[in-house]
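The block that comes next holds subunit A.
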Amino acid sequence: MTGKIVIDTERCKGCGLCVVACPREIIVLSKKSNKNGYFPAQTDNHGCTACAMCALMCPEAVIEVYRDEAEDTEVDPEPAEEKEPALIEEKA
Partner candidate 1 sequence: MKTVFKRTPTLKDCPTHYCPGCGHGVAHRLIAEVIDELDIRGRTIGIAPVGCAVLAYDYLDVDMVEVAHGRPPAVATGMKRTNPEKIVFSYQGDGDLASIGAAEILHAGHRGEQITVIFINNAVYGMTGGQMAPTTMLNQVTATTPEGRIATEQGYPLQVSELLATLPGTVYIERCALSKPARIRQAKKAIKHAFELQVDGASGMSLVEVLTACPTYWRMTPSKALEWIESDMTKVFPLGRLKG
Partner candidate 2 sequence: MCGNEALAEAAILAGCDAYFGYPITPQNEVPAYMSRRMPEEGRVFVQSESELAAINMVFGASATGKRAMTSSSSPGISLMQEGISYLAGAELPTVVVNVMRGGPGLGNIAGSQSDYFQATRGGGHGDYRTIVLGPSSVQELVDCMPLAFDLADQYRMPVMVLIDGILGQMMEPVILEKKPRRSLPTKDWALTGAANRDQNIVRSLWLGEGVLEEFNNKLQDRYKQIAKKEVWSEPYNVDDADIIVVAYGITARIVSSAVDRARKEGIRAGWIRPITLWPFPTEQISKAADEPRIFLTVEMSNGQMVEDVKLAVAGKAPVVFYGRPGGGTPGVDEILDQIRQLTIKSEIRT
C-alpha cells in the first residue's frame, strides 16, 4: 500500500503546517516561489502512507490524498539522509 498526495502549488501559501504535521517528514517547502510569491509545499511522495494529516491541517484545502490499496509495497523504514531544513529560517 502506498500513498500519494497532490498539492496545488499555485494555491499553496507556504504556511508549513503540512510540513510539521507529516509523520514521515516527506513534505518540504520549495526554494522556488509560486506566482503569488509564496514558497509552496512539495513532496516526492516517497514514503507517503496516505494518513492525510497534511490535508487535515491545510487551511487552503489544496492537498488531495490518494491511497493505492492494490500494491503491497514496503514502506521505506529508513528516513532519507541529509534533509534540507524544512522551514525557511526565521530572521535572527
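Just so we're on the same page, contacts are C-beta pairs under 8 Å (C-beta built on N, C-alpha and C of every residue); 3 or more make two chains touch, one makes a residue touch a chain; residues count from 1.
The candidates came about this way: all candidates are chains of the complex that A comes from, given by their letters.
Bear in mind the structure is a predicted one, so any value in this text is a computation, not a measurement.
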{"item": "Of the listed candidates 1 or 2, the one touching subunit A in this complex", "value": "1"}
{"item": "Subunit A residues touching candidate 1 - in the complex, by the definition given at the top", "value": "3-4, 11, 13-17, 19-21, 38, 50, 52-53, 55-61, 63-69, 87, 90"}
